[in-house]
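Note that one protein chain is taken out, while the other chains of the complex remain in position.
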Amino acid sequence: MEEDKAAAPKNYQEYLMLQRLLKCQVLQSAEAGKAVHDEHLFIITHQAYELWFKQMLFEIDSVRDTFASPSMNESRMLNVINRLQRVSLILKLLVDQFVILETMTPLDFLEFRQHLSTASGFQSLQFRLIENKLGVKQENRVKYNQQHYMKVFSDEESVKMLMESVEQPSLLLLLEKWLERTPGLQRHDFRFWQAFEIAVGRWLDETIYQPYIEETDPKIKETLMAEYQKQKDSFDTILDPIKYNTFIERGERRLSHKAFQGALLISLYRDEPRFHQPFQVLTLLMDIDSLMTKWRYNHVMMVQRMIGSKVGTGGSSGYHYLRSTISDRYKVFLDLFNLSTYVIPREYIPPLTMSMKRTLSTLFTEAESESGIEDQSSSLESSDQSTEEASNAMFTT
Amino acid sequence: MEEDKAAAPKNYQEYLMLQRLLKCQVLQSAEAGKAVHDEHLFIITHQAYELWFKQMLFEIDSVRDTFASPSMNESRMLNVINRLQRVSLILKLLVDQFVILETMTPLDFLEFRQHLSTASGFQSLQFRLIENKLGVKQENRVKYNQQHYMKVFSDEESVKMLMESVEQPSLLLLLEKWLERTPGLQRHDFRFWQAFEIAVGRWLDETIYQPYIEETDPKIKETLMAEYQKQKDSFDTILDPIKYNTFIERGERRLSHKAFQGALLISLYRDEPRFHQPFQVLTLLMDIDSLMTKWRYNHVMMVQRMIGSKVGTGGSSGYHYLRSTISDRYKVFLDLFNLSTYVIPREYIPPLTMSMKRTLSTLFTEAESESGIEDQSSSLESSDQSTEEASNAMFTT
Amino acid sequence: MEEDKAAAPKNYQEYLMLQRLLKCQVLQSAEAGKAVHDEHLFIITHQAYELWFKQMLFEIDSVRDTFASPSMNESRMLNVINRLQRVSLILKLLVDQFVILETMTPLDFLEFRQHLSTASGFQSLQFRLIENKLGVKQENRVKYNQQHYMKVFSDEESVKMLMESVEQPSLLLLLEKWLERTPGLQRHDFRFWQAFEIAVGRWLDETIYQPYIEETDPKIKETLMAEYQKQKDSFDTILDPIKYNTFIERGERRLSHKAFQGALLISLYRDEPRFHQPFQVLTLLMDIDSLMTKWRYNHVMMVQRMIGSKVGTGGSSGYHYLRSTISDRYKVFLDLFNLSTYVIPREYIPPLTMSMKRTLSTLFTEAESESGIEDQSSSLESSDQSTEEASNAMFTT
Partner (left out) sequence: MEEDKAAAPKNYQEYLMLQRLLKCQVLQSAEAGKAVHDEHLFIITHQAYELWFKQMLFEIDSVRDTFASPSMNESRMLNVINRLQRVSLILKLLVDQFVILETMTPLDFLEFRQHLSTASGFQSLQFRLIENKLGVKQENRVKYNQQHYMKVFSDEESVKMLMESVEQPSLLLLLEKWLERTPGLQRHDFRFWQAFEIAVGRWLDETIYQPYIEETDPKIKETLMAEYQKQKDSFDTILDPIKYNTFIERGERRLSHKAFQGALLISLYRDEPRFHQPFQVLTLLMDIDSLMTKWRYNHVMMVQRMIGSKVGTGGSSGYHYLRSTISDRYKVFLDLFNLSTYVIPREYIPPLTMSMKRTLSTLFTEAESESGIEDQSSSLESSDQSTEEASNAMFTT
């Protein structure tokens, strides 16, 4: 306790509070009279997971704060990208970390397993917080021993933290609000969704329907019609708002229709400067989701190796419960993965209007402004450099 | 052609046949008039996979040859371990390799996707060979477009190679035969299976049945009885040969009952010198199986990102087909993973008889023989060290 | 040959030209009468390296083209970042790949080493091209057997490619030109370099010189003065153009003074939207450089393990030559690493002028322009949507 509040740390050991940290490894097998070598590894591995979970929460919270802030603007994007990247790198490490624990064998594990009593990874508070803060939906969770996951937490502080993690806006929700504000979603001069619908129609018509019309072989004709119908039905699930909402109600889609449109808009026009970083954000969120699933998967494989279909500590039927969490129900940013279903070839993507192009271009506005507001600075540069490097040509030759 | 048969290569470039190798990247988009940048990555990635698949086949074949050889003996074990380790390291690399292809986006892929025509990863001959040679059962394979996987191969050579890969003994089959020969499975002085059955009974009795008897709370009593019954049923599936075979018939177990016993024997007594390397082999086979599944899983995730639920090239409904191959049906060494279900705590494992101990010990036999055959050599050493550290103590102090 | 020009490929195997690709593995030991198992791994590993080298060259060339293009502008940045990231991921894979070849032992290698004749990794054309295209300076290269590295290439095509790679602008050179155009380097209202020099002076004064003045203990006083002098000398090497150029002449710095200033400007003000992506580019170039060095280092370690200090094939004294390439001489973007030496604490960084802030902000100009130049589009938006999505509020709440 004094350690915390004491004067500034004098050295590495004090700064990292190693005296404390390195005393948190108490082998229960040793307490019970006979230390089992591999319990040490078991403890260290889980503690390393929990340390990194804490870091992940710290980064996720900071990204959520940024998205939630009323002053959130493009100047924060580098920061957001950097921190999401960090979360992704941590997860990659945690996925790789399983091989170390896998050097423990079932026989080794059995030797100290009884000392774990009812302790179980299912009781990791921080893992639940990560899931909730990312946006795993409560209704999508698989029950464990017919029990709600929250039931295993009884101390007041844990319960409070969990409740807050559910009540506060998740990263998914904040993303949704942000995507709904995607510039260009609703403009009289560029109505993206209408233009996209027309483009899809033209694409299906030219690449499937026309060939169908011209086909003479009845069998191929039939195949083409089936293909056409299938594609049309698929696109209808996003073009028709009522159908779209059916999927939301079934829990198979998470983002509002408007947010989904924003995400698609960014994906299709990601080469416009204004969308560069939003596109990087969407990619990183998919990376994180993928890695979460890979973590779950590696975890299941490890558990299968270690205890087979034995009942887990804490009474869970370990393997089968964990296996069930690798479904799309636990994929938070599922809609982003599904975007690829609705991407159409570049030549069919509706061209931007000049005004829309300008809005999405950092460069163009600069060029515009040169003849206006910024003329004092830019004219100087121009004169200095005899126009060969006008301010609109920043970073350009 | 001359390149192949020509004089010995003069340099690096000739040795690696780079002139040829580096001309195998023909962008179909370029052939069609407009090169798409990312098609280059797509080709290189797949070719890198195929190169490593060739190496995997080469190693798997050599390990199969070793196991199949009538002279297979312990002197080959280091070799087998080394090559299985190599396969495992290659697979790890291939699992990690997906992140590179994931830098390609759905929009990029769409730009050259039509040029792939009906080409599809489903047509990778080498991947099928790997599966067959490891031991994926034909009856466990999931159909693709209602089609048998072999149907996509039409050229004579491919069909021949595939047929052979099915007909020749797989690594799984060879492992089975080898495990059936595990020393000590059937000896009059140490009847492993009977001893194991008794040990299981004693364990269940002492840790669950006795507590059940002594319990007074009816609710806990009931739980204990349920637990006891569950464990008993679980062990019965391996102790009762008839039940065991039911699982085989259902395809949920792959190894013969005798081979399964051998694997369990090795796992329980892995600390005996004779079992050190067999235990390493079993571990490596699980590693390889795990990594195959992780490869499949990463593949699915990549496909979902790239094409969503679109129909794959080659007409497969890509994502869903691939997803279905991540089940235990495709796990070749499933029985080895399940061993952990039947491992019992060390204190219950039947002690070895002296004679069995001797059989499993490389050291002991040495000691024995000292007084006989090897006396010339060993006596020298012995005299040097006044017998307290005779040659049986080699590597010992 | 016909394979290349033939009709479009019908399937996976034809598309990837596997018939050809998978016949490029000719074991010289087999040609000489007795196949050595591990030569297969040796060939595959090197071919996998060369395949990925080809991909790296393809990406590096495309990034160089972008930087070299007179129309290079910010709309290309996502693309540049994506491709540099790809190069970085490939290099990470290649660094990790060494563990596979390390499963081969010195004894295995010796068995086919004589068949390599004079072939040597030193003869990898593509690796030399990568070095040159990134910007390894010819004068910094270490000699090999007292021989210029180009001497080992004799065929016309290789020589031509090498010469071109030296003569064409390297990525380093293109980066230099681009950094020299960093917006804000020369403006009458924000003279970065003067402001930076003043800031450095103030920092050193407040944190070292003033404490020195106030110190009474002569020993500490002396230490502080030494520290002050050391820091001042260090900053002088970049503040004084003449000293700066001395380092360039000695080959210890690569970027022109102006480009160096641009890089520092970006690093210090990376939170300004305009600098987000340039900062990502600088980071990725360091990543690539780090990974190149790690590749070299892992290569050396592997060679040491395989042949010790034996003479390499091709006559090189392998280990020692390779070891010498891990110095800073081969680090292309060395100046970017050294930037950290000259970063000063945030509170000392000169504040941006309003005009400079505007230039570096994509948002601000937008906001500004709303009341002016862009009013046609933006006022429309405003009126259409009754302020719910004012153009200055893009992505903001």
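In order of appearance the chains are A, B and C, and numbering begins at 1 in each one.
The rule we apply is simple: a residue touches a chain if its C-beta (ideal position, glycine included) is under 8 Å from a C-beta of that chain, and two chains touch if they have at least 3 such contacts.
Note that the structure is a prediction, hence the values are computed from the model and not measured.
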{"item": "Selected from B:G121, B:P183, B:G201 or B:P345 as touching the chain missing from the view", "value": "B:P183"}
{"item": "Residue of A:I60, A:I90 or A:L175 touching the missing chain in the full complex", "value": "A:I90"}
{"item": "Of A:I60, A:L125 or A:L224, the residue in touch with the unshown chain", "value": "A:L125"}
{"item": "Contact partner of the left-out chain, one of A:I44, A:M150, A:A195 or A:I248", "value": "A:I44"}
{"item": "Residue ranges of subunit B at the interface with the undisplayed chain", "value": "69-75, 77-79, 81, 177-178, 181-183, 186-189, 270-274, 276-280, 355-356, 358-359, 361-363, 365-366, 368-369, 372-374, 376-377, 380-381, 384, 391, 393-397"}
{"item": "Sites on subunit A contacted by the missing partner chain, in the whole complex", "value": "4, 8-18, 20-26, 28, 31-32, 37, 40-41, 43-44, 46-48, 50-52, 54-55, 58, 62, 82, 85-86, 89-90, 93, 96-97, 99-100, 103, 115-126, 152, 158, 314"}
{"item": "Subunit C, residues in touch with the chain not shown (by the definition above)", "value": "105-107, 110-111, 227, 230, 234, 267-268, 270, 283, 286, 290, 293-294, 297-298, 301, 304-311, 337-346"}
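Operating definition for what follows: only the chains that are shown with their structure count from here on.
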{"item": "Fraction-based call for subunit B against subunit A, same above half, different below", "value": "same"}
{"item": "Central chain (by mean CA position)", "value": "A"}
{"item": "Averaged-CA centre spacing for the pair subunit C and subunit A, given as whole angstrom", "value": "29"}
